[in-house]
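Removed: one protein chain of the complex. Kept in place: all other protein chains.
Entry: subunit A
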Amino acid sequence: MRTKKTLAALLAVSLLAAGCGRSGSGDEETPDGGTPAAAADFGDLKGLCQPGDAKSKSAQGVGAEIQLGVFTDIGFTKKTEFVDAAEVFAKWCNEAGGINGRKLAPKTRDSKFMEVRQRMLESCREDFFIVGGGSALDAMGVKDRLNCLLPAFPAQASQMQNTGSDLQIETVAGGSSYSPYAGYYTWIIKEGYPGSAGSVGVISGDTPVTKVLEGQTKEMLTAAGAKISYSELYPTQGVSDWTPYAQAIKSKGVKGLVFLGDFASLAKLEQVLTNIDYKLDWIDANSNSYGPAFLQLAGPAVAAQNNLADLGGVFPLENAAQNPATQQVLDLFKKYAPDKQVTLQVVRAFVAWTLFAKSAASCGDDLTRKCVYEAALKETAWSGGGLQAPIDLSQLDAPQKCFNVEKATPEGWKPADFKPDTGAYRCDAPAYKFTADYGKPLTLADIGKSLSDFK
């Protein structure tokens, strides 16, 4: 996932947008006060939000409210996911009393794709913490964030300089020097579709940012025992006809395909493949396409082709009834934002929000950045109340253990037959550390600071 989430945004670049407007910034929650609330549970987290009388101004952005920066590219992509998640979580938590009586006040930081630095500087000036969001080009803001010692629990981290950077805890499984797809690709090549190992293809968009992803994917696939027999670029500004691509895939006898691009294009490619009667063993549609949109766009090709996606250990939304935490997210959305959709990104944002809520509550009245950050680092099996497979936050650069594979069917996405061994997940993923150099995350030392500066 990590980097792939960015793709949709990167690929949708219409650069004519000389400047992309900001929409509805600053959805500040006004504390409605009055009604005394009772502590509320989220999933298996008891009393996550609770009333109290903490209100001392213990740090920047903290008082009767806690102001938190939520990064998003909403002004460019028009995707509201992170803003919705922040709004819903804050409304629910504040009704239950907030964090020891302090209300959560999420502040939308709309980086509009290119304005990451500006928003980061604003966030530096006003916010207590950064929670539950992410910008596609987040590398542009890391230096400023570290400079002002602003910690973050993002819902997504995309560029290499940011993933695994200091003062940041990523609740998405897998450290930055390990492949997040080791389990997934090893299962595909060794168990799921061993017949495809001799002929795997990779198609990726031609933006420079996708190149890192392409390199990592090829390295991991090769390590898992696959032979890359076909590798192609497509112009992200538009392909006039997918037929030559489909024909080349057919002629070269490609059996498995990794598509690093926008799912609207993949949908068209699959329609052409289906038209020319070619069915691959598997297509890695990646978790961007996990949702109803891809199924609608691909239409009949969904039944004809075998689309897989790795959710990286997030409990699948369609089975929410079997998992109280996931069901609770759906219920909360139904209550507080009935016309908004729950997506994979929303769930990931909730994992980050719950981590913040629990860590902040443990600090009591003396709420400081350092206290929250260190409380979070003590979580050795964080699952966001059960939204995802537990991960150990005390080791930030550790390989991902659990994965779960979804398969697209005309009735919707469903878990594939990937032999889960721990509930809905399979937790025997091998560790694969990248050998090639894809860039390094930024550290405090890089900008001449150290953890002792952090308060």
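We adopt the following convention: a residue touches a chain if its C-beta (ideal position, glycine included) is under 8 Å from a C-beta of that chain, and two chains touch if they have at least 3 such contacts; residues count from 1.
Convention: contacts and distances are computed from a predicted model.
Enquirer: Match the chain absent from this complex view to the correct UniProt protein name in "Branched-chain amino acid transport system permease protein", "Cu2+-exporting ATPase", "Fe-S cluster assembly protein SufB" or "Cytochrome oxidase maturation protein, cbb3-type".
Expert: "Branched-chain amino acid transport system permease protein"
Enquirer: Among the options A:Ser251, A:Gln322, A:Thr380 or A:Gln395, which residue touches the chain absent from this view?
Expert: Checking the options A:Ser251, A:Gln322, A:Thr380 or A:Gln395, the one contacting the hidden chain is A:Ser251.
Enquirer: Going by the contact rule already stated, which one of A:Gln60, A:Thr222 or A:Thr243 would touch the omitted chain in the full complex?
Expert: From the options A:Gln60, A:Thr222 or A:Thr243, the contact with the absent chain belongs to A:Thr243.
Enquirer: For the chain left out of this view, which of A:Ala293, A:Leu330, A:Leu377 or A:Ala398 touches it?
Expert: Touches the omitted chain: A:Ala293.
Enquirer: Using the definition of touch stated at the top, determine which of A:Gly43, A:Gly61 or A:Gly75 touches the missing chain.
Expert: Among A:Gly43, A:Gly61 or A:Gly75, only A:Gly75 touches the chain that is not shown.
Enquirer: List every residue of subunit A that touches the chain not included in the displayed model.
Expert: 12-25, 75, 77-79, 115, 117-118, 121-122, 139-140, 206-209, 211-212, 230-235, 237-245, 247-248, 251, 262, 264-265, 267-268, 271-272, 275-277, 292-294, 296-297, 299-300, 439
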